[in-house]
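Written out below as structure tokens is the structure these notes cover.
The other protein chains are all here in position, but one chain of the complex has been omitted.
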Amino acid sequence: MKIRTLFFGIAKDIVGHSSKIIELKKKTTIGQFQVYLTEEYIDLKGVNNFAFAVNEEYATSDHQINENDTVAVIPPVSGG
Amino acid sequence: MKIRTLFFGIAKDIVGHSSKIIELKKKTTIGQFQVYLTEEYIDLKGVNNFAFAVNEEYATSDHQINENDTVAVIPPVSGG
Amino acid sequence: MKNKISIKITSKKLNMQTCYDLVSDDSSGGIAFFVGTVRNITKGKTVNQLDFSSYETMAEKEMKKIALQTFKKYDIIKIAIHHAVGELQIGDIPVIIAVSSAHRGAAFDACQYTIDTLKQTVPIWKKEHFDDGEVWVNTHP
Partner (left out) sequence: MKNKISIKITSKKLNMQTCYDLVSDDSSGGIAFFVGTVRNITKGKTVNQLDFSSYETMAEKEMKKIALQTFKKYDIIKIAIHHAVGELQIGDIPVIIAVSSAHRGAAFDACQYTIDTLKQTVPIWKKEHFDDGEVWVNTHP
């Protein structure tokens, strides 16, 4: 299952990409995906709780990711 | 006792002057002065409660007017 | 306190950028503004023009009092209270209030307190001109 993953803010700096296609072997929730990402990119662990969006909507950790979803890693926002 | 009297807003339109020296025979409070003015300028009675200022400070009706004071007739304000 | 308070009554056009520059501050978390608008309809009738007049020296004193009260009541950095007088056209701005604060809640509260109090105490009067006459606002029951 292919997931387009977007990285913003400090997550982009840590990962070194703003966008990446990630291949997942099985059905995955946002919570499981977060675990996968923090294992892959260990520095993400140092960041305050970040959020996720699926297809431009905030998603909770039990949200099931589907084929061709766009998942965005949203570090703590600081607009305004 | 001479009182410099200033008229603003609708009071100026009613009285026809923006400023007038008024001669008072005896010691007068703002309340008594108001009675005098509404007798002199009958149309002032039609105006919503107006206020008075003595030397650029709001004054209550028991305020005693002194020689050479500047008394201003302050119709309901509508700034902003 | 002198460079923390800007009070102005002017027959020139009011300018938001001027007020921004006056209250902007390094330690400010943001600026709350109130900007008056001139309605072109009052009670269903078209307003052609407005005249604002003031008891200028007293109005400035009252505006300064409000500014000082605002500093006492709220944790703010700078405040500007600018009011236009003379003939205003539809679309012109009669009043601008700008307040900076480290905490935006205080800036909003102070800005609202200032416009509310200004409308009650500052000796400024508005006359509306219609096709069939003119009215001093608030003067009749």
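Per-chain numbering from 1; labels A, B and C assigned in written order.
Keep in mind that, in the parts below, a contact is a pair of C-beta atoms (placed from the backbone, for glycine too) under 8 Å apart; a residue touches a chain by one contact, two chains touch by 3 or more.
Model, not experiment: these values are computed from the prediction.
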- prompt: Where does the absent chain touch, in terms of which shown chains it meets?
  reply: A, C
Task: Tell me which residue among C:Ile9, C:Leu22 or C:Ile115 touches the hidden chain in the full complex.
output: C:Ile115
Query: Which residue numbers on chain A touch the omitted chain?
result: 6, 8-10, 13, 46-48, 53, 56-58, 72, 74-80
Message: Touching residues of chain C against the unshown chain: what are they?
response: 16-17, 20, 24-37, 39-41, 91, 100, 104-105, 108, 111-112, 115-116
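The rule is short, and it goes like this: only the chains that are shown with their structure count from here on.
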Task: Indicate the whole-number Å distance between the mean C-alpha point of chain A and the mean C-alpha point of chain B.
output: 73
- request: Would you kindly tell me how far, in whole Å, the mean C-alpha position of chain C lies from that of chain B?
  value: 26
- line: Residue numbers in chain C touching two or more further chains are none
Task: Going through chain A residue by residue, note those that touch at least 2 other chains and give them in order.
output: none
